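Note that this complex is displayed minus one protein chain, with the remaining chains in position.
Chain lettering (A, B and C) follows the sequence in which the chains are written, and residue indices restart at 1 in each chain.
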Amino acid sequence: MIIKINKNKFDKFFKILKGNYDVFAPIGDGMNSKFSRVKSIKEINLDISNTDKSPKEIFFPQTEILFNFESQKINLNAEKNKSFAVWGMRPCDAKSLTLIDKIFGSAKQKPNDENFEDPYWKSKYDDALIFSIGCNTPASTCFCNWFESGPFEKIGSDIFVVNTDEYYLMEAVSEKGKVFLKKVTDFEKGIKKDEEKITELKKRAESYLKKSVDLKALDNVIEEIWGNPVWDELSNKCINCGACTFICPTCHCFDIQDEGKEKAGKRIRLWDSCMFPDFTGEASGHNPRLLSKDRFRQRFMHKFKYFPDNNDDYLCTGCGRCIYVCPVNVDIREVVEKIVKCES
Amino acid sequence: MKNTYIPVPMKVENIITEDPNKTLRTYDLSFINSEDRKNFKYMPGQFCEFSILGKGESPFGIASSPTEKDFLRFTVNNTGLVTNEIHYLRKGDNVGIRGPLGNWYPVEKFKGENIVIIGGGFAFTTLRSLLIYLLEHRKDYGEITVIYGARNPDLFIYKDEIAEWEKRDDLNLHLTIDKKADGWDKLVGFVPAVVKELAPKAEKTWCVVCGPPIMIKFTLPVLVQLKFPNDRIYTSLERKMKCGIGKCGRCNIGSKYICIDGPVFSMEDINNISEEI
Amino acid sequence: MKDWQPKILAILCNWCSYAGADLAGVSRLQYPPNIRVVRIPCSGRVDPLFIMKAFQTGYDGVLVSGCHPGDCHYLSGNYFARRKFAVLKPLMEFIGVEPDRLQFSWVSAGEGERFSKVVTKVTDDIKKIGPIKKMVKGD
Partner (left out) sequence: MVKELQKKVRELFEDKKVDMVVGWGKGSVPMSATPLFIKSIDEVDDLIFDETCQNNLAVYFTKDKRKLSKDGKKVGVIVKGCDDRSLVLYSIEKQIKRDDIVIIGVPCDGVIDKNKILRKTNNREVIEYNCDEKKVKVKGRDFELTLDKKDVLSDSCLTCSYPDAQVYDEFIGKARKKVDCKDEFKKVDDFEKLSLDERWNAITEEYSKCIRCYACRNVCPSCYCTKCFVDTNKPQWIGKSPEITDSIIFHLIRNLHVAGRCVECGACARACPVGIDLLLLNKKITKEINQRFDYTAGLDIDEKPVMTTYCENEKQDFIMG
């Protein structure tokens, strides 16, 4: 069933949402657009395509306090947050959260096959209501179609929204989404014509994407690629900043640091990047990933081999952020294409 | 929901300085809460994150054996921020640990057969755990051979215990140092060379190697030469770690994470990893 | 607020200003007790990082003092320091940190009285500005 919300009544819908949830939505334009807590629809940038910073920071902030301590006493923040609702996430970003969830969500974990849950992630992500918006005009850097996905992908979304000229057409994807949409009364219901409109927009959006690279071919090559000299050539121009990893919606590596004084302070978890020498550099001075090449390789191998080996999915959703943010124009698509061409 | 990031409070019971330069110290910790002690079940080869509030965490192999109920033992080399802080600890101080983490030496598989333990330097920690465990269940196992090397006589850890082990007749202990030293009447030579010379029999035998990377690198081929099958050689690997639970993404070698797929790997596992160790 | 006393970090060179402070002490000269002294081998050793770190951890002011030009124990340390400060001082002011919070002076081993005057002046200046709010790291 489709709920139709006329854009000039969006305010009313937003009030219902805000009554139940802490609402996050895209803000800002030009540089530095991101998802942030919003109080009113005036703050929201409804036209934005992909935000510069990915929405992973809502659930996995760049800096997160694990606990505070005073003398030897550990204090956990026991406050229960109001559940989050995220308006206007792109389908690729919604999918990327499901990938991070494979790491931080519930999973049987080696070596004991005990169930691991990351309380910081789960307390935010599990109850969150995610509205993803179908991508009407994918950018030239988009390549979501490589990953059996597309601009109207519904994975990771609770309520899927299609943005037409006049309306937001909403459809519940998950149980959570259904429950919420039941609360949204007083709005029009979608008719057949709306469904046709959705199909039309979807088709048009998909036509904007370039032809996908055959990732099966990649899987065949990547087994043997580790020692291949192609990495020298590919990594030559990389300057090993962390821009790609920090704006990536799926990169989730982190560091744990203590801040404050011995008597009182906090233990924090913060984003780290495999691009930094410090990431693997040991106190003894030894660094298994000493060269720029080693770190460059780690990032791509993690996305296209190591993560798939362990979690049956590529750690990339094709959002294209790293392509336009890279100061030296390292294009992840070119990297994959060149690797595929390496006959082992 | 269990929060794996919270360390369990521990108390420093005893500190032993292992070498004259005082860079190696052994810490015996006890649980402050009896509940935590009950829940803490481990096997030789596992490790813990040692936590000093205000400074951070560092991973160390557990040097005590699960058969030693009263304490948890760690031997710490002073190299970085956290280890430096650990060296300031005094008896009675409070610290924290997270663990036990990682996998362990497959002692069940070893049952009824011979075991060769090869160690180098202060990486003998988890090997001590293993050895104590084996000696505690002595009748379950066949011949036990230990080859332990250090740069010089001062750098052996657990010297008192070594003296005890030397007296035992159910254990073949070979100590070696890199270069001749005054008053040293035991073996001289690098561990790989000594292993080659002693040539332990490969039949019905399991081998466990742990030491600095360079020692592991040269010892493994010697064992292959001695006809140890790949699935009977075990080693323990090391990388920089932060979370210890396979999340933070830095300790992988290929698609294996040292902290959850290891630290104990068989030679066979290692050969299957595409990345070089 | 009335009782507020500024906390000032005084980074003093071992050969001149520290000895000057010592002389001020043995000569029983009075100066405000607001400074915390760090002794360094030479004013050339002062890394701007030390100064920023001081502000970040809540010091209300920083005084750096070394030998008079030409008197450096290491011949030229304070000349290099002077160049560093020539850039650092306007930069701190540029980003909006009150100029008087960061001061430099030359005090020799024989100038106990000058040392007490410098400290008095710096303390008075900082008292006028009030507690530091910029650059301080919160919890």
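Throughout what follows, a residue touches a chain if its C-beta (ideal position, glycine included) is under 8 Å from a C-beta of that chain, and two chains touch if they have at least 3 such contacts.
Just so it is clear, the model here is predicted, and its values are computed rather than measured.
Within the entire complex, contacts from the absent chain reach the displayed chains A, B, C. The missing chain, though absent from the display, is touched by one residue of C:N34, C:S105 or C:T123; that residue is C:S105.
Checked against the full complex, the candidates A:L46, A:I155, A:C241 or A:C342 give a single residue touching the omitted chain, namely A:C241. Interface note for the absent chain: among A:K12, A:K122, A:K178 or A:R333, the touching residue is A:R333. Contact between subunit C and the absent chain runs through residues 48-49, 52-53, 56, 69-70, 76, 79-80, 82-91, 93-98, 103-106, 118, 121-122, 134-137. Listed here are the subunit B residues that touch the chain not shown: 80-81, 84.
Residues of subunit A in touch with the missing chain: 29-33, 47-49, 52-53, 62-63, 137, 139-141, 236-237, 239-243, 245-247, 255, 257, 259, 268, 270, 273, 276-278, 290-292, 323-325, 327-331, 333-334.
Quick note on the criterion: only the chains that are shown with their structure count from here on.
Judged by the touch criterion defined above, the protein chains form a pattern that is neither an open path, a ring nor a star, and not fully connected either.
Centre-to-centre, using mean CA coordinates, subunit A is 48 Å away from subunit C. Distance between chain centres (mean CA atoms), subunit B to subunit C: 51 Å. Across the assembly, subunit C contributes no residue that touches 2 or more other chains. Within subunit A, the positions touching two or more other chains are listed as 260.
By the touch criterion stated above, subunit B contacts subunit A in their complex at residues 1-7, 9, 53-57, 79-81, 83, 94, 102-104, 213, 239-240, 242-243, 245-255, 260-261, 274-276.
Subunit A makes touch with subunit B in their complex at residues 66-67, 69, 72, 74, 76, 103-104, 109-111, 116-120, 122-123, 223-227, 252-258, 260-263, 265, 267, 269, 272, 274, 279-284, 286, 288, 301-302, 305-307, 309-310.
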